[in-house]
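Complex shown without one protein chain; remaining protein chains in place.
We just call them A and B in the order they show up, numbering each chain from 1.
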Amino acid sequence: MQVKMTVNGEEREADVEARMLLVHYLRDELGLTGTHWGCDTSNCGTCTVAVDGQAIKSCTMLAAMAGGRDVETVEGVAVGGELDPVQEGFMREHGLQCGFCTPGMIMTARWLLARDPDPDEATIREAISGNLCRCTGYENIVRAVRWAAEHPEGATDAEEVSA
Amino acid sequence: MTATDVPISAEGNPIGFGRMHRKEDARFLRGAGKYVDDVTLPGMLHGAILRSPIAHARITSIDTSAAEAHPKVKAVITGQTLEGLGLAWMPTLSQDTQSVLCTDKVRFQGQEVAFVIAEDKYSARDALQLIDVDYEPLDAVVDAKHALDDDAPIVRDDLEGRTDNHIYDWEAGDATKCDEVFRNAEVVVTQEMLYPRVHPAPMETCGSVASMDPISGKLTIWTTTQAPHAHRTLYALVAGLPEHKIQVISPDIGGGFGNKVGIYPGYVCSIVGSIVTGKPVKWMEDRSENLMSTSFARDYHMTGSIAATRDGKIQGLKVDVLADHGAFNGVAQPTKFPAGFFHIFTGSYDYDAAHCNVTAVYTNKAPGGVAYACSFRVTEAVYLVERMVDCLADELGMDPAELRMNNLLKPEQFPYTTPTGWEYDSGDYPRALDEAMRIAGYDELRTEQAEKRRAYEAGESSMLMGIGISFFTEGVGAGPRKHMDILGLGMADGCELRIHPTGKAVVRLSVQSQGQGHETTFAQIISHELGIPPEDIDVVHGDTDNTPFGLGTYGSRSTPVSGAAAAVVARRVKDKSRIIAAAALECSPDDLEWEHGRWFVKGDPDNGKTIQDIAMAAHSSLELPEGVEGHLDATAVYDPPELTYPFGAYICVTDVDAGTGEVKVRRFIAVDDCGPRINPMIVEGQVHGGVADGIGMALMELIAFERDGTNLGGSFMDYLLPTSMECPSYELGETVTPSPHHPLGVKGVGESATVGSPAAVVNSVLDAIGVRAADMPLTPAVVWRAMQGSPLRMDLALE
Partner (left out) sequence: MAIFTWELWERSRVTLGGDDVQVPETFDYERASNIDDAIALLERHGDEARLIAGGHSLLPMMKLRLAFPEVLIDINDVPDLDHIRIDGDEIAIGAMVRHAAILDSALLAEHYPIFRDAERVIADPLVRNRGTIGGSFCQADPAEDLSAVGAALGGSVVVRSSSGSRTVPMREFHEGPYETKVGDAEILTEVRFPIRNATGSAYEKVERRVGDWAVAAAGAFVQLDGDMIADAGIGLAAVGADHFIVPDAEAALRGKPAIRESFEEAAQLCHDQCSPVTDQRGPEDYKRHLARELVLRALTRATARARGEES
């Protein structure tokens, strides 16, 4: 069947089986491999994307169910090549190591900050509790989200960002 | 050069050691990382593995005809196919063999039986259900404690003359001396403890894309490997493919933790698949395959005995270990050390008598044992000694911090040779423990704990509080090649550095990052030595066509071994640059002095050449002295003279709800000494991640089995990883005692926190509930039952 949706602001379309999961549609049909696949039981969150503004696990949604909807993946976050504050926060606070959970963490963090621009540590920890990380122990991820909350326009100092 | 006067580059980076944002982040943040599953080649096919649902069974027939008839299936490979190629079995990293695809019988649930290759991954998986296998079930041996019973089913009847499940016995230390010491000791405490089967479970599972070019005969394989060169050589030796026609590429790896060291049947199948179909073949395992069939970690049943005087002087420690290796001995560690570095179990304390015996057995479970940041069994060793010390403290009624402080090795005792032959290089242990106690506010914590216990006993509250300590020494950076090899490949690693004419540089490493930040820290090492800004240094790793030989990244060996190689190669470049600078300045090399990135004439500081100038000069027509070649590059192979010995003092504070058994980690204090820190930000990140591992293992991670060998930890619903909610905000400290033999004094830190933290958490919980011993994972049920005095054994299904 033809499945059409808006992805990162662009109309996209592919002919796929009804059973194709959204995560595979994004990765394999559209070549957007920033969204990852890490488990079988909807636990790990490496597949997190935003659908109609809600952060969801794309391994637990059919592509067909996202048909006609507005999907955002990590590839759509940096505007004109500029890192957005969440991405910048992750870099400044060393909120990533192997990078595999990072796209999912970024999408969840953006969803959180859109509804709660000034979350405290406990709120951040709860918001990302559906995204597993094996490298960072979560410490610097929490700091990264706090940085983004404190710098909604990005870095204010003159220090160049080597990115 | 001290930390305070490291110059800063134009892009704001330290030219040398210091906190620096990572270069690799640019692609990861944008979702532009390239992991194995992101590799797509023209005409690529997809493989899927059919796995056994039963732990132990004879295969009487396999009918693949229906699968082969599927319109999207290109080929189906079975053990029989591989037998014809001599590939149905492959050697493991421990002088054993492992089945690639079953020929005779299956030996663990999840074992590989057939490999389907299809046009897309959904069809490949559909086709799995079309393969008809007849299994004749056999009794399974699942409880390691019964693996050596007379009537235990034999797992490895494929091995000539095998009549039992015994793999090896191995011992270290002095049994006779121990017996005497224990006989005369005032206090002896004996305790059984299990370090259960757990799994590294990196967020990215294992996989490969194999592409055999039928014209050139070159095999290129993208694969999740922590040791690309070792894999290449193994494929050459085992598959008979010419080594110069094999390219192993480790692209971005989503976490390794020892899960991605060995060669898995799936990789071999993807290679054979590519040869058979003439197309690239991708195999990516799913999470249940990862948890059920790839290298698990630990599974050590240990019985420790500690001898001491009544006033708390440790005199001896001995331990018997029953090691469950699963169906094949596939552990990765240096050849002469079948139990890895377990004999470092004597720990951080000053006493003479020690002995260990390790008996390894086969069972009908997945193969493995060395993984999950164990530093070659140091996790098991540290857990054993730190738990035994707490048991001793409990017996003596002594504060566990005081008991440790009274027994820790003193700085003047270094280098220190342990009773089992390890030579610890350097350390100031009491200072690290003091620092941890200071950060924790130890005395205040004990006061709070006493008040909470009073309230609990008075029935005012159900909450208890625990304080647990773990002091660890680990040996990493394997290792001296005369003692340490893996399958005959010595554990020395190469490094190559080239400075381009315009002064930019490329350094090629033999080690492979899976998140440790090598692209940044190795640039910083070169920066430190040569004064070239780190943004001007490209770090190349992971492709065997483009990098020097080495044994890869695991056992925290990257900075101890490859980091040393990088320093050595930078110094060779620096030495050469001196000669070229002298030629350019028309003076003698002895007349020159170095100032971070620049040679200048002694007494005439304005008269000098930067390293960039020198690089251009080296490529120019400048006349060079006799015997000196042009260009500015060097290679090195670093053979570590010794291991390095990072250490640390950890303190964990837990709150336990006695009414439910729930545990909350309130605080975790980690003081680490890994020598000088190349990038403190990255070091701290490594410690954070390792502490989370310890919380996971102590409280929730477990692969258990039904008595018929059914795996109970095959998904993230059952194999529980800690989330952000289970982890506190960590409090880190540091001490710095450089390694005397390492060119940079650094010791490595990648596994320290995973090694040291589990005992701290377990000690804390047991301290809270006032129970001497209970085994991980301390789930609420385990804690509650321990409090009732009827402990649970969790590695076999509860009944």
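One rule holds for everything that comes next: contacts are C-beta pairs under 8 Å (C-beta built on N, C-alpha and C of every residue); 3 or more make two chains touch, one makes a residue touch a chain.
All of these numbers come straight from a predicted model, not from anything done at the bench.
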- Query: Of the residues B:83, B:126, B:320 or B:731, which one touches the chain left out of the display?
  - Reply: B:126
- Message: Looking at the full complex, which residue from B:100, B:356, B:499 or B:704 touches the chain that isn't shown here?
- Response: B:704
- Residue list for chain A contacting the dropped chain reads 1, 17-19, 21, 40-43, 45, 48, 54-57, 60-62, 64-65, 67, 108, 126-127, 129-131
- Message: Tell me which stretches of chain B touch the chain missing from the display.
- Response: 48, 50-54, 109-110, 121-122, 125-126, 128-129, 286, 288, 292, 659-662, 699-700, 704, 706, 710-712, 714-715, 717-718, 720, 722-723, 725-726, 779-781, 784-785, 792, 794, 797-799
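Definition applied: only the chains that are shown with their structure count from here on.
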- Note on the structure: Per the C-alpha means, the centres of chain A and chain B lie apart by a whole-Å value of 28
- Task: Would you tell me which residues of chain A are touching chain B in their complex?
- Result: 17, 19-20, 24, 27-28, 31-41, 43-44, 46, 73-75, 77-78, 83, 87, 90-92, 94, 96-103, 106, 121, 124-126, 128-142, 159-163
- Message: Could you list, by residue number, the parts of chain B that touch chain A in their complex?
- Response: 11-13, 21-35, 37-38, 40, 120-122, 200-205, 252-255, 257, 286-288, 514-517, 535, 681-682, 684-685, 687-693, 715-717, 721, 723-725, 727, 729-730
